[in-house]
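Every protein chain except one is present and positioned as in the full complex.
Here is subunit A:
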Amino acid sequence: MTRAWAGINPLRPMIGMKAESRVPRPLPERIPRVPSEPDQRPSVMRQGLGVLAYAIRTEPGVFTGAVLASAVYGVMTVGSSWALGWATEHAVLPAFRTGRATQGTLAVAALLIVGVALVKALGVIGRRVLAGIMQYRMQARSRREVSRQYLRLPLAWHHRHPTGQLLSNASSDAEAAWAPLAPLPMAIGVVVMLVVAAGAILLVDPVLALVGFLVFPAIAALNFVYQRRLSPRMMRAQQLRAEVSEIAHESFDGALVVKTLGREDAEAARFQTRADALRDANITVGRIRGLFDPLLEALPTLGVLAVLLVGSLRLAGGDVTPGELIQVAYLFTLLAWPIRALGWVLAELPRSAAGWSRVRAVLTASGSMEYGTARLAGTGPATLEVRDLTYAHVPDTPVLAGVTFTVRPGRTLALVGPTGAGKSTLTQLMVRLIDPDRGQVLLDGTDLREAAQGEVSAAASLVPQQTFLFDDTVRGNLALGTRDPVPDERIWAALRLAQAEGFVSALPRGLDTRIGERGATLSGGQRQRLALARALVRTPRMLILDDATSSVDAQVESRILRGLREGSPESTVVVVAYRMATIALADEVVYLEHGRVVDRGTHDELLTRCRGYRDLVTAYEREEAERASLDAGEEVVA
């Protein structure tokens, strides 16, 4: 019975999920994960009650129903002892005294006992079903709200929060926040039960009632102390459990690195340290449970013995009947368990408060992207203008500083620069995934920040460096969020242009084949080509490729790029690239170093006048040349 209401927890915090689409991001914020110290506990309790009050305000109907059902259960629990006492007094003892059984009274007694049990069972069913409905509704509501918020908040906010944390906000935190709702109606029913029981005992005998008034508050107080001592230690154990799982996740994810550097023993030691800490924390929890559980069981038993002792004194004085004595003793055994529900609610409150505060932090996070009202209504290739763009992930270390350039409609611009120069950040600014600290990005003369919601993504498509495919069909992945249904011919045309037609038509169910984590396995190059087709299918007026063909082999890549340039250009193209073939296709090159534009011009112009650019793009040839001259030198020497 102890854990019946808690059920089985199907959600384990999911940590370290694969994050493929992450681009450079700044120092992640670490939220301290042990939320409450003992000295803050009263306020945590108050917060927990506040969370409950919010749930009651949100679902008043279901809550009232659950409480009423629980009250029925409470009253009937006392009622069952009364029925037994009545049966003893009116049916059992008279029969033993007189040696004659009265069938009528006996039948009434039996019906009474079964009838009370039936009503009590209905109360239990109603309470459990309604409490469940309420708890799961609140959980689902929080999850919907949190994930809506994830979709609403700007990418910069996502970059500040680790994936694992965001996932546990939506899963385990949303669960913890509403966990006390399961035992809450029961606890309220228990209060009703206690009041009725107190009344019932008082009616029997004030002296016996005194025993009850000593024993039950003692049980409640013991419970209170129990839960207050237990819950911080439970939270610590929970925390360690998450850490153990985090280490396992990371370590198994990096298994190849662990192996190739021969670090298995060190990893095992790292894991064992946390596993041992978890063991110690669990033993501490166990010690407290081990102490309080037997005490909580002994107390009502001692109460019954006290009732027998005091009761027989009262019996001698003629103040109570034997039947009444039995009724009170039975009541004590009945109340012993339910009274613990008060402790269960108490136990969940701190966890609930902590979970809710983390959910709230997401829900109240500000910085949603503001949208304007302008439409990007033109057709055909767009003009892109970047003006004095400055952006810093971390204050005072700008990734981009004063970047300015223009791309005329239908032209292709190559962004070139060393690793870490800020190219990917620039591509994100160009489709307004993030907003600049200073400066502007203009599409056909309209600042992206003034465009209405959905306008930028309809006009401009970015293919990021790292491919992210949804757990969906090929068609679903390509059509993704387009305003109108896309005809198959257009999908196939895009696949053809992305050099993906061949392998997609070879998939078992063609466009309807499921891909993504649980779908068909695709190579890195194939995934990249699908991501490219996803952009091409919407014939964007501006296409931005962030090193989007790095896993595609050279011949296929050149076919893709030639395809893009054939016919009349439908898009203005910005491409981040290292390969000379890609760069050479561009009408113009912007060369970046440390977030600044060092030079811009045609490939040939930059080759002749920009040293950094020359060093970068001709690195392979120079190496080759050096080696050739070295070999020649050696030959001369030989």
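FYI, a residue touches a chain if its C-beta (ideal position, glycine included) is under 8 Å from a C-beta of that chain, and two chains touch if they have at least 3 such contacts; residues count from 1.
Note that contacts and distances are computed from a predicted model.
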Missing subunit (named according to UniProt) among the choices "Nitrogenase", "2Fe-2S ferredoxin-type domain-containing protein", "sn-glycerol-3-phosphate transport system permease protein UgpE" or "Multidrug ABC transporter ATP-binding protein": "Multidrug ABC transporter ATP-binding protein"
Hidden-chain contact residue, picked from the options A:213, A:405 or A:468: A:468
Given A:53, A:225, A:283 or A:361, the one touching the chain that is not displayed: A:283
